[in-house]
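The other protein chains are all here in position, but one chain of the complex has been omitted.
So that you can tell them apart, the chains are marked A and B in the order they are listed, and the count of residues begins at 1 in each.
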Amino acid sequence: MEFSAQQIASLIGGTVEGNPQAIVNSFAKIEEATAGSITFLANPKYNHYIYSTQASIVLVGRNLELEHPVETTLIRVDDPYATLAQLLQFAQQAMAPQLQGVEQPSFVAEDVEIPADAYIGAFAYIGTGCRIGSGVKIYPQAYVGPGVVLGDNTVVYPGAKIYHGCRIGARCIIHAGAVVGADGFGFAPTADGSYSKIPQIGIVEIHDDVEIGANTTVDRATMGATVIEQGAKLDNLIQAAHNTTIGRNTVIAAQVGIAGSTHIGANCMIGGQVGFAGHITVGDGSKFGAQSGVPNSVPAQSRLLGTPAVHERDFARQVVHVKRLGDLFDRVAKLEKVINQPQ
Amino acid sequence: MEFSAQQIASLIGGTVEGNPQAIVNSFAKIEEATAGSITFLANPKYNHYIYSTQASIVLVGRNLELEHPVETTLIRVDDPYATLAQLLQFAQQAMAPQLQGVEQPSFVAEDVEIPADAYIGAFAYIGTGCRIGSGVKIYPQAYVGPGVVLGDNTVVYPGAKIYHGCRIGARCIIHAGAVVGADGFGFAPTADGSYSKIPQIGIVEIHDDVEIGANTTVDRATMGATVIEQGAKLDNLIQAAHNTTIGRNTVIAAQVGIAGSTHIGANCMIGGQVGFAGHITVGDGSKFGAQSGVPNSVPAQSRLLGTPAVHERDFARQVVHVKRLGDLFDRVAKLEKVINQPQ
Partner (left out) sequence: MEFSAQQIASLIGGTVEGNPQAIVNSFAKIEEATAGSITFLANPKYNHYIYSTQASIVLVGRNLELEHPVETTLIRVDDPYATLAQLLQFAQQAMAPQLQGVEQPSFVAEDVEIPADAYIGAFAYIGTGCRIGSGVKIYPQAYVGPGVVLGDNTVVYPGAKIYHGCRIGARCIIHAGAVVGADGFGFAPTADGSYSKIPQIGIVEIHDDVEIGANTTVDRATMGATVIEQGAKLDNLIQAAHNTTIGRNTVIAAQVGIAGSTHIGANCMIGGQVGFAGHITVGDGSKFGAQSGVPNSVPAQSRLLGTPAVHERDFARQVVHVKRLGDLFDRVAKLEKVINQPQ
């Protein structure tokens, strides 16, 4: 499919600067773009590419000031990144195959009703008592255990596993290999040093608009529910233990671990490989640098880094101090020499 | 199902204090409990909830002293948490569907005998030469490669993968997405900078009563066996490399990594995201705080924390010292000023 600058500008409410007949048929990053592609410029660090890019069209901010003329055609918009996202969505919807119907062989329990506009891939398993929303897509080899509820337009990618009784909201995306509702890690020590398993009879509740990354694991609660609130986004290979809660619109990067019964607030941003101890509370709007270790509860709007995590400013100071420690040892030795010399 | 306080007390050998006719039909945490539920009190930090809980019955220790009367009915037992676990087990067994038989379509090699009381889910794959114990449950989409042995009453959850030749004991639980027996990570460098794969012809041996968490990976040995001993419990997303051994009743939290040929002793407790170097030995009964990095062998009963891991007491001191470093730099500067001033 091809579109002209003029057509795109109309679609997204932008203003063409250059050739309204410029034609594009693909997307690219500004530094890699070739003729026939559209790109965007949102990060000022990349401004210099505007003068050399081969892209036929560039989405730019309304206020971008050019230092000299450009060869490419510009479309000025309020927010180039958000506009790009919007265009990518149009493109993806146009290109994506319209999956629908039930591929065979698949396993759908007799009592489960599959809406006409849903898709069930081959080798998918839908257990008894499930409720499958309109427009749901369950890819091949996914497992949806007995009694699971999937809200409208939720997508379960290949091989994702949802254990019995878990409830997933609308418009969620569960990526390949994610495991929702495996047993929480609970054992009671016994007199002989072995452990007795605490049955995990709770569930996982995932609210609307949540994304769960590939191979991420969200354990079911011991009792009650592990809860992921609306709009939270989890990247790949994350561990959310039993009875954790993750607040609205909180974004968590890959390989983060959250121990049992910990509550993460809303609108938090958590870097990769961060670890949270169990039974703590993280206030809303907090941010954690990658690889932080968080042993205690922290208030809203915290800005933390390091293990154990401290304010990101203090962490930066500690790093500088530790680097200069060799020098400090030398200075102290020198002082000792001066003090202790025979006078 | 409903039970009275009197019935429960008889079942578990407890003593009712309050209304023996109090009726419950669900479990809950003490702070979330509503009428009709049973809960427990084991952690003194939660003692105050006993006066406000809505639970109809609370399991408490025989020695718990009340500061004033409570509205709920108490059942006094020796160990409230262990008793709860026991009750949860009764409940789970009563509620769990009695899975049995072979769902279709599934793939069972011709030479494999499936016991009458075993369960093979749809799309499960059982390779040639497998030995499947009595009461084994293999959930949908699980893969049991050629020559695998599964002991009695072992459960393999949906999509777990067990490569050829691995041996799993009795009463083990292998959670969804776990991979047992993939190739160890072994390569020989060649003259041109590329790597030549070392075939991994060993196996994984998992003894009785082991639990392997969701998406955890346990690699097969180069030669011989990677071994997980009886009663060890592994949480989710753990990496156990080739030729590692994990001792009896050792408990490992999520996202821990154990490099090749490392031996972890018995009765250890390992926090989340800990990393162990290869070719080291960890003595029995050792404990490691979350995110520790362990570069060298450590003796039995170690208590370690940090990277590189030191005694947990030393770690606490180091953290305090590092926090006060800014102050120390200032103090040294002041001393220098005094010393160097013209007298």
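Following the convention adopted for this analysis, contacts are C-beta pairs under 8 Å (C-beta built on N, C-alpha and C of every residue); 3 or more make two chains touch, one makes a residue touch a chain.
Note that this is a predicted model, so its numbers are computed, not measured.
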> Taking the entire complex into account, which one of A:Leu11, A:Ala35 or A:Ile339 touches the absent chain?
Replying inline: A:Ile339
> Taking the entire complex into account, which one of B:Phe27, B:Phe123 or B:Phe288 touches the absent chain?
Replying inline: B:Phe123
> Any idea which of A:Gly61, A:Gly177, A:Gly202 or A:Pro308 touches the chain not displayed?
Replying inline: A:Gly177
> Tell me, which residues in chain B touch the chain that this view leaves out?
Replying inline: 105, 107, 123, 125, 141, 143, 145-146, 159, 161, 163, 177, 179, 182-183, 185, 187-188, 190, 193-199, 201, 215, 217, 219, 222-224, 237, 239, 241, 243, 255, 257, 259, 273, 275, 277, 293, 295, 307-308, 310, 314, 317-318, 321-322, 324-325, 328, 331-332, 335, 338-339
>> Just checking the interface: what residues of chain A touch the absent partner chain?
In response: 27-29, 32, 79, 81-82, 84-85, 88-89, 91-92, 95, 97, 103, 105, 121-123, 139-141, 157-159, 173, 175-177, 209, 211, 213-215, 231, 233, 235-237, 248-249, 251, 253-255, 266-267, 272-273, 290-291, 306-307, 319, 322-323, 325-326, 328-329, 332, 335-336, 339
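In this section, only the chains that are shown with their structure count from here on.
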>> Nearest whole angstrom, what separates the Cα centre of chain A from the Cα centre of chain B?
In response: 26
